[in-house]
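The complex is shown incomplete by one protein chain, all other protein chains being positioned as in the whole.
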Amino acid sequence: MSFLSIRNLSVRLKNGPPLLRRVSLDVAAGEVRGLVGESGAGKSMIGKAVLGILPPSVQITEGEIFLDGTDLLRLPPKESRRRIGASCALIPQDPLTALNPSHRIGPQITDRLVDILGWTRANADARARDLLAEVQIADPDRVLRSYPHELSGGMRQRILIASAFAAEPKLIVADEPTTALDVTVQKQILRLIAGMQARHGTALLFVTHDLGVVSKVCQRLSVLYSGLVVEDSTVPEFFASPSHAYSAALLAATPKYTDPDAGLHPVPEAVVNAVRAEVAAFDRGPAHG
Amino acid sequence: MLDARVLDGRSMVRRRVGVRLWLSALWLGVLCLGALLAPWIAPHDPLAQDLFLGRMPPIWVAGAEPGYWLGTDSLGRDVLSRLLHGARVALLVALAAGSITCLIGATLGLLAGFLRGWVDLVISRLIDIWMAFPPILFSILLIAVLGPSLTSIIIAIVVIDWTRFARVVRAEAMAQGAMDYVASARVAGRGRVGTMLREILPNVLPTIVVLLTLEMGIAVIVEAILSFVNLSISTDDPTWGGMISEGRTSIHQAWWVLVFPLIALFLTVLAFSQLGEGLKDRFDPVLR
Partner (left out) sequence: MPFLRILLLRLLTTLVTLAGVAVIVFFVIRVVPGNPIAMMLPPGATDEDIARLSALYGLDKPLITQFGIWLSGVMQGDFGTSITTRQPVLGLVLGRLPATLELAIMALVMAVLIGGAAALIGTRGRGTRTEGAIDVVNGMALSVPDFLWGLVLMLVFGVLFPVFHISGRVTPSLDLPFTTNFYLFESLIRLRFDLWADLVAHMFMPALALAIPLAAIIGQLLKQSLKETMNLDYVTLARTKGYGETHVIMHEALRNAVLPTLTLVGVQFTFLIGGTVIIERLFSYEGLGNMAIDAVINRDLPLIQGIVILFAVIFTAVNLIVDLLYTVLNPRLRHA
């Protein structure tokens, strides 16, 4: 069985509209899966559900999330939290808000190792230094003693990546990890994540709206529209011939760096109407009476 | 993103605030009625002493004297009658001191916040100096200077509390003054005073009304504190603070002398402040 296996996961706003509609997907050990969709399609919601950090305004109405064969949703909260902490990690979207402004960098990398996994402080500190070297930060000792506001956005994202890999997790959720960065830094960070993933053999759930990024980093991908998975295939298959009209249009809408004269092709209205009808039909379907 | 729980929470808060608002208004209404009708509905003369009827307990306690519903104090005066007549003083002080404080404080705050410059400098410095005084001590000092009377109490409250209005109204007027609609009124040729009264004041008014309600509660308390220290109006006249002061000395022998004025004071202060909070919610649904 895959390391992460989501089955028929439905999530909705309390007393509100559905956000995820019976989503199923698998991430095998060491595999990179892209989650693609427009903003509001629910791609981040999947990552949050896996990590148990859904906002309190949102509730899971059905489905299972198997992590290494165990359904997290059936476990007591404390136990599921412990399992997630021990085997998963998050690379957040905005490095400027994801580090605690009143703690130094060092403890923010090592806290999980010491508090949750029971490492000695000396081992954890040595590990932090190695990790900073691995994410190509010069002068790790100074950085470990710094406060977040003393470092640049790119530096902070490197630190967050180092922190995510600290405990050698089996699965990392990267939630649009380059969206908030400068274009010049984006490519470096992307290469860094891909390199680290390959070296450590970590499975990666890569949330993005950028199909270009998916083609470089991922092996498989899921395309979401309004919380519905409309496409689940391997990356080569998808780029050769997408099976769903919406994902084909999405692919056509992606600007080609190789051919700047091709112009922009927004998703045609007819395709949007078709996929909307599909979502509406799903909501009316037998599964939901 | 739409957050359903926040919305639910707010509607719940609003409903609860609504209930509190009505309960507060109800208590204050009953109090006003009692105060207005005190000379007719009070069962006894609030000043009439009867040493043979000293420290009679309330009617439901053994040993009570019929006709004295809430018992009598050590001089045999009827607690209920004194309570009703005390309400007249409390409400009079609340209305008079509250509105005069509001008028003076809000005017100074409006001037400081809108005119800025040296006016603001002088008023802000005055506020700073006032904030360095212990307010209760200052009011006691003022009463000692002015001599105990109803007017002195009102003056003392105005003098110590004008900063409460001035501070908030100044900040609010400054915020409003920085907005575009004020600039466009000025561009349209409206004068400074005109802009202040026609553009700024209406937008600051809800805040002023809320503060006024809260100030009335504070005035009632200050009056009670001053009577408690025996510096209020002449000791014969019934005031809640004076009754509390008297009750404090016989707390072990006659608890009712302390308890009833305390309950009245407690409810009145709570009602004014809940009314203020409720109004804040009504006026400004976004800011709660």
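As written, the chains take the letters A and B, and residue 1 is the first residue of each chain.
Operating definition for what follows: contacts are C-beta pairs under 8 Å (C-beta built on N, C-alpha and C of every residue); 3 or more make two chains touch, one makes a residue touch a chain.
Bear in mind the structure is a predicted one, so any value in this text is a computation, not a measurement.
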Original post:
In the full complex, which of B:I59, B:I136 or B:A171 touches the chain missing from this view?
Top reply: B:I136
Subject >> Full-complex contact with the absent chain, from A:N15, A:T61 or A:N100 >> reply: A:N100
Original post:
What chain A residues would touch the chain not displayed?
Top reply: 51-53, 55-56, 78, 81-82, 84-86, 88-90, 92-94, 97-102, 111-112, 115-116, 147, 149-150, 160
**OP:** Against the chain that's been left off, what residues of chain B make contact? List them.
**Re:** 5, 9, 12, 125-126, 128-129, 131-138, 140-142, 144-145, 147, 217-218, 221, 224-225, 228-229, 231, 244, 248, 251-252, 255, 258-259, 262, 265-266, 269-270, 273-274, 277
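The definition used in the following text is that only the chains that are shown with their structure count from here on.
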Subject >> Inter-centroid spacing, chain B versus chain A (mean Cα positions, whole Å) >> reply: 57
